[in-house]
Every structure is written in C-alpha cells, then in structure tokens.
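With one protein chain withheld, the remaining protein chains of the complex are depicted in position.
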Amino acid sequence: MDVTLVVFWILAGWAILSALLTVTRVNPVASVMWLVSTMFALAALFVLLDAQFLAAIQVIVYAGAVMVLFLFAVMLLNLEGTPRNWKRWPLWLLAAGVSGVLGAQLLVMGGYDRQRLADEFSTMPSPDPNLVFPDGRMMVDAMQSDGVVGAVARPLFEAYLIPFEITSVLLLVAVIGAVVLAKKRI
Amino acid sequence: MASWAWLTIALPLLGGLINGGLALTRSTNKRLVSLVGPGVMIAAFAVAVGAFLDLHATGQPTRILLWSWMPVSENLNIEMALLIDQLSVVMLLVVTGVGSLIHLFSVGYMHADPGYARYFSYLNFFVAGMLILVLGSSLPVTFIGWEAVGLCSYLLIGFWFEVNANSSAGFKAFLMNRIGDFGVMIAMLLIWWSFGTLEYTGIAANAARTLPYGSGTALLITLLLFMGCTGKSAQIPLYTWLPDAMAGPTPVSALIHAATMVTAGIFVVVRTGVLFTLAPMAMEIVAVIGAVTAFFAATIALKQNDIKKVLAYSTVSQLGYMFLAVGSGAWTAGIFHLVTHAFFKALLFLGAGSVIHVMHDALHHAQRHDDAQDMRNMGGLRSKMPWTFALMGIATLAIAGIPPLAGFFSKDEILALAFVRGQGSQVYLFAWVLGVAAALLTAFYMARLMTLTFLGKFRGGEDVEQHLHEAPAVMTGPLTVLGGLTVAGGLINLPAFVGGHHWLDHWLEPVLAPMALLLNPLQPPHGSTEMALVAGAIAIATVGLAAGYLVTSRRETPTPATAPAEAGFGKLLANKYYVDEIYQKVFVNPTVWFSRTVLWRGLDAGLIDRFAVGGSARLAKGLGWIGSQLQNGQVAFYVTIFTIGVVLVLRAVMTGGLP
Partner (left out) sequence: MLLGPSLTVSAILFAIGAAGVLMRRNAIVVFMCVELMLNAVNLSFVALAQVHGVAGQLMVFFVMTVAAAEAAVGLAIILAIFRHTQSVDLNSINLLKG
C-alpha cells in the first residue's frame, strides 16, 4: 500500500464529504463554510499532484477571496435559509437521476492511467508514456530549473501572454460591471 | 374556307364580349348593340355558307385543330378541335341562319328593355356555345358547348330576374339539364374506357370492332347518353323545365327552346349513332320514349291557355317525333325534321312574340293589367295583324303536315319509316300508332291556337282593341324570311314520288355510313303503301285542323276572369297531369329533407364540425398546453433539461455517436 495513495484517498474523502455537506445544508452560511473546507482539501490534493503554486493560489484567491465575497453577499442579504420544501421531491428525483447518470459517465475516466492514455494517443503497439507525452517530463524539468513558481510563470508570460492580458481586461470589466450593478443609484 | 369555320364561334364570342362590356358599363349606346349583336351573327352565317360551299365542292370533311387541351398520355389525348363535316355543316347553317333572323327580330322586340345590351350579350354567347357543341370533333368539346348553352339558357330564361318565378324557372332548367349531364359524363367515361378515344371519327371507325353487337356496355353507354338527351331535349322524364322556360323573352324561346338548344339531343344521338346501332334495345327505348312524349305533350297542349305554353308543349311533342325517327334508324328523317321544325317553330314563336308585343302595348295604353299571353284575352287579331296571321297560318299548316309545306315532307318521312320498321316489330308499330295519334292532336291544338288568337271577335275589351296594330317591319321582316323557308324547306329532302331525289339523304351519307354497316338503311315504302301512308297523313292533318277550328269556334270562350274551373279529364290536362307536383313530392322534398337533416345537421354540424374541426382545435390546444408546461419559468427545471442534453452529448462524444 503506497503511502501517497492512502494520503490521497484521505484527502479525497475529505473533499467529497465537504462537498456533500455544502450541497445539503439549509443555512447558507454553513454551505459557504463547507465549500471553503472543500477548497482546502483540493489545495492539499494539488500539492500531492505536484502543483504547489496552484495550491497556494487556490487557498489565497479562491478560498480566501472568492468565498469571502460569497460570505459578504450572504451576510449582506441577511439570509436565513428557508426550510426544505419536500413537495419538490419529483424534481429532486429527476435531478439526482440526471446527476447520477452524468457522474457515472464521467467515472469512466477513472480507469485511465498514463500507459493506457499513451496507448490511445499513439499508433504503436506498446508505447512508452514518456516518449508519447514528452511535455510531462518537460514540466518536471522546468520545475527543477526554474522553481515551482517559475515553471508556471515562464510559459504564462511567454507563450500565453495574450490570454493573460485578456484576462486582466476581463477582470477590469468585471469590476466595473459589479460596481455598476450593485450601486443603488448610477 | 372550311378551315375558317372557327370564325363562326369567334364572331359571336366577340359580340358577346362587346355587348357584355356595354352592359357592365351601363352604356346607353343601344345603336352599337343593335349593330354588333345581329352583325356578328350575319357575318357568322356568311362564313357558314362559305364552309358549306367548300365542303360541297370537295366532299372532304375538315378537322380544325385549335389547340391541344389535355395531352395526358398516348391513351388520353383530348384536343380542342372542330370537325366540319356534312352533318355539322347542316347544323351550322341552321344555327347561324335562324339565329341571325331571331337576332334581327330581337332588335325590335327588346328595344325598350333596359337590359338590352345584356340580352344580346347572352344571346351571342349562347350561339357561340351552340356552335362549339355542333362543330366539336369529340365528345368533350361538344360537352363544353352542351354546358355553355345550358348556362346561357339559364341566364336567358331568368332574364327578368326581378320576378322570382323567372329565376326559379331558369334554375329549374339548369338543374334538370344537370341531371342529364351526369349521364353524359358517365357515358363519356365508358366510351373512353372502351374505345380509348373520344373523337367521333375514332368511335365510328372502331365501333364494330370494339363492342359486340347487343353488348351490355353499348346499351349502358347509349342509355346514359340518352339520359342527357332527355334533359337537354325535354323528353320524358326530364321535360318539365321547357314549359316553365317560357318565362324568358319570346325570341329566346324561339331560338333556344325551339330551333337550337333543344335539338342538341338529337344531334348527339346522330353523331354517336354507331353506338346506338350496337344496342338495338336502346334504339327501341329511344323511339318509344320519343313517341310517348310526342303524344303525351300533345294532349297537354290541348288545354293550355297561354299561347307560349301551347307552343312549348308543341316543341316537346315535335322533339319526340325527332327521337322517334332516330330511334327507328331514320337518321336523315330526324335531321330533316330538326331543320324544318327550326323554321316553322321559330316562325310560330316569333309570330307569337309579335302578338304578345302588340297585346302588351295595347294593354299598356289602355292601362289594363290583363295577361298579354293568355289566348282567352285575344281573338279577331286577323284584321289587325294580317301579315302575322298569314305567316303563322303557313307555319300552322306546316306543323300539321299539309303539303307542299316543309313540315309535311319531314313528318311524313318519319311516320313512313317508323311504319316500315313497325312491320317487323311490335314495339315500333306501337310507336308509329302513337306518332299518328300525336299528329292528329298536333293539328287540332294548332288550329285551336289560331282560332282563339286570330279568328272570331276580340275578347279583351274595346279599350284595348283600338290600340292594336300590326307589328313593326323589323319584326315582320324575319317572320317573312322564315315563312319563305317554311314553304321551301321541304326541297332539301324531297321524296321520289314528287320527283325529288332525297338530297339531304345523299348529303349525309358519308356521316351515316358507319351506322349503315350495322343497320341497313331503311327503305322508304313504295307504290301503294306509300300512297296510302301519304293520303292518310294528309287526311289526318286536314281532319285535325278542321276539328280544331270547328270545336273552338263553336264553343263560347270565356275570359280568364269569368272562366269556370276545369273539371274531370280537362282538369288533368290543364294541370299537365300534375307531373311537376309529383316530382316535387317524390324527388325534391325528400332530397331537401335528406340534405337538411342528415347531411347538414347530422354529418356536417354533428360529426365534422364537432370532431374534425373542433377536434383539431382541441388537439392543438392540448399540444400547446403540454408545450406551455415546459416554459414554467423555473430556472432549475431549465437547467435540468439542459443537463440531460449534456449527458447525451457526452455520450455521443465518448462512444462516437448516439445509437
């Protein structure tokens, strides 16, 4: 039994449990808190998956800023959480069914590993994953040479510069839009 | 020249359009109408004469192809074509000739009528339709003309439509014609089914090969065609429209219901005569119905008081003679009588028209409201209208069958040939007897008509009498021409015993040849039989005329106001055997009840409206309701549906296509 795997599943279980609780709480504040918990779990998983920079960003930006914004909104609206209306059970049944089917379809992905992906991507009989996917190796090398942050930053500012700039424009627009929408008088 | 014969149709058509335009624009230009109306007719007659001379010279019939009408397949190719052959040329001359005279008469008769232009428009269209009927080279083309004349007849009978009874009469005529038309249409279908062609030449050429002698199909076809003829030519059982059609202007009665339209039935029988020769039973039926009608109508005419009604029943009776002729196989005799009848019947009607016109004027001046057409109001008109009296007298002698007038030769030929046929068959003998009896009655009622109208003393009152005068020249002119034709008309088919050589017989031979193959042409009797028949005919005519004159002049004729009610057999005749009433009870009322109750209330309102119309509305509403449930405004619902779509798309992407 691999320690990594055990840790992974413990963290995964935490994430899934938190997610379930997010979705099912009546009180919206409780929902927010459980979502924060989910995000922490995911951040830990990111670390496990060799994305340390992203783990930090997840905690700082997502859990720390976005969820706080949600909390502010909940508190501003002074919501209490209306009790469940059990008469809606047909819709719940349908929703559960649909989501279940969706989940089942996506669970197929769980059967993949690097060797099988390599099989599917290459036309050769039994390829070497490292040869089929050189990029993965390159990322590890980049992390060695530029550091964890640098491995993400260098492509960001070199190959993906334009999307980066567009994203900043997007943020500006979002800020203006949010301010205009939320103002009492324009 | 014969290839220009289509002009005879185009000219009246053009006239009808011009006059129709003048009528629609309510123009007051009566002079133009008077010029165009008769003018196109005279021009058409000139073309007709040219076509006749051309055919006489070459002896070759001409087929004029106007356009290809329904080229469906090699099996069904109906063309709009005209056939100028010996038979159609005879009809062409009669229609355009007599038609021109009647148009000229109408200028005087209808001059004061506000619908003057409309009248001539309808009349012109009628002639165009009649010529399409006569000149058509195939049954469909003839049928177009058949329907067209039916329509124009309706329009003209109901010309004074402000009076309800007139338009009802027109409607009755059209409806009864339609019943006959049904027969013609089914017959056309059967003919096409058997022969593959509807052209007269094609039918004649292939008849013996296609249908066996006495076959059921031939019988069916001919009986259905004859059904159409009983409608169009007013035979039993579809004759009741013709007396009612007297509601139209008198020149209309002369043209349509004496000379031309009603003769269409006989024309069609002769045209398709080959089929009739293949069905001997049908010919017997034709002859018997013709003879019975001739007799039946003559009895009714004995007791009619309206001058036009007498002539109407007389027409029905004379048409019966023509059918007796063609039913006996005497094709030429039938056409001969058709031509002579056109002359003297038109003369009689136009003469009656003159009388009515003058009576109407006189009554108007005297400010009386008596019926201008009732013979009991007339009498002694001989001194006031001598020329009209003379001409109508000639026509009376002709219709009774006094030689040497035209009617004698044609009627005599029919009865002689029927007698010949009767030698071998009880049926034809019976028909012949009826024909002879009808001849006696014809002479009687015509003499009665002349006596009541022209002889004796005027019964309408002195205030009316002083305003009576002779008809104007524009009306007596055509009468004179017709009088001449009545006298000379016999010349076209003089029998041998007076030194003639049956010119019409020989002229029509090419057309009648196919019939002669299957039915030997009847040999007219010779020698003593012939003389006996001729003498008998003359005797009957004379006796009938004398009896009619004596009986009528001896009896005291009451005016309509003081007339006692009819009684006994006279009442039956005066009420035309109550046939109209019987038809109303037996046919009309049940049909109306059925239509109203079963078809309208039951089917239409109950079933179709409720289920088909209402049902489709309810269905649409239901579907709409289902659709509207999908639009409930709930975001969660929308997203659920959306997610179902996502699931399906994902499945398609992952497995490479939905099953």
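For reference, chains read A and B in written order, and residue numbers begin at 1 within each chain.
As a convention for this text, contacts are C-beta pairs under 8 Å (C-beta built on N, C-alpha and C of every residue); 3 or more make two chains touch, one makes a residue touch a chain.
Note that this is a predicted model, so its numbers are computed, not measured.
For the chain that does not appear, the touching partners among the shown chains are A, B. Across the interface with the omitted chain, subunit B contributes residues 628, 631-636, 639-640, 643.
Touching the omitted chain from subunit A are residues 2, 4-5, 8-9, 12, 15-16, 19-20, 22-23, 28, 31-32, 35, 38-39, 42, 45-46, 48-51, 53-54, 57-58, 61-62, 65-66, 69-70, 73-74, 76-77, 79, 81-82, 85, 91-92, 94-96, 98-100, 102-103, 106-107, 109-114, 117, 129, 133, 135-136, 138-139, 142, 151-152, 155-156, 160, 163, 167, 170-171, 173-175, 177-179, 181-182, 184.
The definition used in the following text is that only the chains that are shown with their structure count from here on.
A separation of 98 Å divides the Cα centre of subunit A from that of subunit B. Within the complex formed with subunit A, the residues of subunit B that make contact are 636-637, 640, 643-644, 646-647, 650-651, 654. Those residues of subunit A that touch subunit B in the shared complex are 91, 94-95, 98-99, 101-102, 105-106, 108.
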